[in-house]
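Every protein chain except one is present and positioned as in the full complex.
Note that the chains take the letters A and B in the order they are written out, and that residue 1 is the start of every chain.
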Amino acid sequence: MKAVGARLPRYDGVGHVTGQTQYVDDVRVPGMLWAKALRSPVDHAAITRFDTTKAEAMHGVHAVVTWRDVPLLEFGHLSALGIPADEPLLAKDEVRYKGQPIALVAADDLATAQAAVEAIEIEYENRPTLFDVRKAFDADAPKIHSWGNWYPHFEGEMDRRQIRKGNIDEAFDNADKIISGVYRPAAIEHVPIETQIALAVPEPDGRITIYSCTQALYFSLGVVAAHLEVPMNKIKIVGGTVGGGFGGKVDTAADTLAAIAAMKAARPVKWRWTREEEFLASSTRAPWHMEIIDAVTNDGWILGRKMLTLHDSGAYARFSPYGLTKHSFHHTGAYTIPNLHFDGYVVFTNRTPTTAMRGFGVTSISFAVETHMNRVADEMGFDPYEFRLKNANRINDTSPNRIRYTDPSSVDVIHAIADAAGEELAPAYAAATRDPREGDMLPEHLVGQLKTEGH
Amino acid sequence: MAKHRGFGISSIEYPTGMNQNGDPSQAWIKVKPDGRVDVFSGTADIGNGAKTIQSQIVAEAIGVPYDWVTFDNSNTDSSPVCTGTFASRATFVAGNAVLKAAKDVKQKILEIAGKEMEISPDDLEIVDGEVLVKGAPTEKLGVADVAVAATWTHGVLMTGTGAQLNEFAEIVDPETGEVSGPPHAAISYAACAAEVEVDDETGDVRVLRLIQAYDVGTAINPSLVEGQIEGGALMGLGLGVLENSYPYYPSTDHRGYSIGSYYMPSSEDMPSYETIIIENPSADGPYGAKGIGEMANNGQPGAIAAAVHDAVGVWISELPISPELVLRALEAKAEPRREGKLVAFDDEKSVNTVATGISWTP
Partner (left out) sequence: MKFDLNGETVEVQSPPLTTLLTVLREEMGVTSPKVGCDQGGCGACTVLVDGKPQRTCLTPVAAVDGASVTTIEGLGDSEHLTAVQQSFVHHYAAQCGFCTPAMIISATAYIDAGGSSDHVEIQEALKGHACRCTGYQKIVNAVAAAVTQSDFDLTTTTPTPNTVIKTANPAVKTGG
C-alpha cells in the first residue's frame, strides 16, 4: 500500500481527539514554581531607578531574575547570517517598547509572583518616541539606536538592501504609462491558541531540561546555550508538539529566562504567558510601507519597476534583515521584469519587535504587487488574467537576482482559477504554457535577460 | 444603502526553504528487533503535520506499513539538528533528510536479507513489510524476520542516517543583489480568486468565496495539503479584512488584548473554499514535493482588494480593509494624480509627502 500520496490519518490524530496529546502546559513536575514578568508600561524611556529588594524578600518568592543574571545579555539570533546582536534579554538601563521584559519572578504560585512583580520598585524617564517609519530619516527624528533608526549591517556595511538590474531610466523613458502606488499592510498577531510557554527543570546531573513550545528545537537550543554561555549538551530541549506557531515561536521568547530563573531558584519554573501578554508583548508580523512605480506599455508589458520598502522592525532587529532580503529577492512577484531599482530599509520604531510570520517578507509583496497589478490593469484597460499571463514567469526567464527559472508554474495556476471562475481566455492566452518565451510572448526588451544555462 | 458583489484575482509565488539556504536538517533511523522502524528527526510539528508527513515518507521509502513507523521529534538529546519548522521547509528539507535516512536503512535491511536469502541485495525489494525477490515475488522474507536475524544471528544494529543541506547562496554583489546560486530549495506558485460582498452603508466586507490553486509539487498527503490551504485562506482573510495589532497605526494606543478585542476570524467568517491542488513535481524534493505552509496566506489580500474595487469602485491599498477605510474611500472618491505619463495613487501616504529625510521620485 502506497504511503506517499495517500490520505493517511494524522500520526497524532487519536491523541488530539482524546485530549492525550501533551503540550508544555500539560507537563507536571514536582516542586514547580510559577513565573511572572515585569514589563515596560511605556514606549521609550530611561530606567532611572530599579530595586528588586522588596520583591526578593517576599514570602514565597524564590528568584527575581534581572539583566545581571544573564551571562551573555545580548545574542543575535541570526548572528550566523551576519546580523549582530542589538537586544538585551532583559532591559538594562532603558526600555524601547511597551511590554519589553525587565525582570522575571519565580514564586510558589501565580498570585505571589504577580504581587512580587508589583513590588519591584522602578522609575522611568520618558524619551521621545518614533512610531512612523517614514519619519525615521528626518533630521529631528528621535534616535532609537545609538547609530540611528535603520539597520546598517547589510553586506559591505550597506544601510539598505538593494536590487539593481538592467536600465531603469530607459525603461521609464520607453514606457507608455508610469503608475505608482503606496501599500501599507498592517502588523497582525500570530494568535496561536497555545500561548508562549516554557518549563525549565534543573536536573540532578547539573543539566537543565526545558520543555519548550519552540518551532525550532535546535535553533532554540543554540540561543539558550549562547545566552547561558554553556555547551549545547548542558541543555536538553524537550518539545516538538506545539499548539500553533505560525512563525511566532521561533524567537525563543520564554526558554532562556525560564532556565535562568530555574537555575537561580534551584527549582523547576513554568513561565506561561497570558493571552494579554501574547497580544501586547509577543512579537508581531511586521507592518510594511511599500511604494511601487511600474513602467508599462500600452500592449501590456511591465518594462521596469522601481520600489522603496520601509520594513517596520519595531525596537530591535530580530529577523528583519533576513525578511527584507527575502522580500527584495521576490519583489517582482510571479512576473518577469527585466529593469529593476529596489531599495529597502529595516527601520526601527518604538513598538514590539516584529518577527517572522507565515510568508515572512513575501506576504507583503503578494499584497502590494497584486493590488498594483490590478490597478495597472484597470487603469490601462487590460484583462487581469491576460496581463498576468503575459508577464508571468516562463522557463529561462530570470529573477531579480539573476537566477534562472527552471520550472515555473505561474501559467498553470492562473489557468486553473480562470477555469474554475468560468473565465474564457482569448486563444493566445488559453494556449500559454511555461515553455521558454517565443513569438508574441518574447518582446524585444526581454530578449537580453533570458538565460539558458547555469543558475 | 446597498450590498455590492465584486470579484478579483491574484497570482503569487513563494520559495521553499530558508532564504539563501544553508539550513540543515538531519535524521536517523533504527530498526527494532521485530522490524518496526524508529525515526529520530528534529522537526517540530506545529500542526503542519511534520510527524505525519515524515512517517509517510519513511514508510514509502523503506516499503513498510505506515503504522510500523514510530516518529520521535521530542528532544535534542536523541534527535539530530533540524533548523526548524518555518520557511516552508519541513516537507522539502527535513523530508529529504528522513528520506535519505530511510534509503540508507533500507540498504542495511536488504543486505541482511540478502545474506539470509542467499540472494544479492540488488535483486531484492521491500513491499508492505516483506522483502521480495524482484520478478519472483513468491520468494520472500518478512522484515520482522530480517530484524530477528540482524539482532540474534548477525549481531548488527540496522540504522540509517540522512542529512539535507542546500548550498548557501552568497550575495556576490550587494549593490545589485546578484546571488551565487538559487537562494531557495524550490519555488511554488499559486493563484487566488475572491468574491466579496461590500455594504456601502457600513463598509463591511464579507468574503464569500475563495477559489485557490496551488502547485505543491507532489501532495504527499492531500488532506494535509488541503488543511494548509483552508487554514491559510482564513488567516489571509484575517490579514485582508479583520486583523490589526495597531488599530491606530503608527500609534501603539488601543491595541486589542483579548480574543474579541483583536479580530481573529471565527467560524462565521468562513468563505466557501474551492481548492485546486496542482502537482508539478519539483526536481529535488522528496517524491517531488515542494512547500505550501506559508504561501497559503499570501494570495487572499490582493484578490480581496481587487474584489472590493470591483464591488464599489475604490482602491484600498492598506490592510486590513476595514469598514472605516471603505467608508472613507467611498466618501473621498479619490482620483490618482495624472501628469503626462504619470498616474500616481496614494500621494498623501508617500514619503514625499510625509517625510523630510527620505524622498522618492518616479
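As a working rule, a contact is a pair of C-beta atoms (placed from the backbone, for glycine too) under 8 Å apart; a residue touches a chain by one contact, two chains touch by 3 or more.
Worth saying up front: this structure is predicted, and the values here are computed from it rather than measured.
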| item | value |
| --- | --- |
| Residue among B:208, B:259, B:334 or B:354 that touches the chain left out of view | B:259 |
| Chain not shown: contacting residue from A:157, A:205, A:440 or A:453 | A:453 |
| Footprint left on chain A by the chain that the document does not show | 6-10, 12-23, 25-26, 28, 190-195, 242-244, 246, 272, 274-276, 395-396, 404, 406-407, 409, 412, 416, 433-436, 451-454 |
| Missing-partner contacts on chain B, residue numbers | 45-49, 215, 219, 222-224, 226-227, 230-235, 258-260, 264, 266-268, 270, 273-280 |
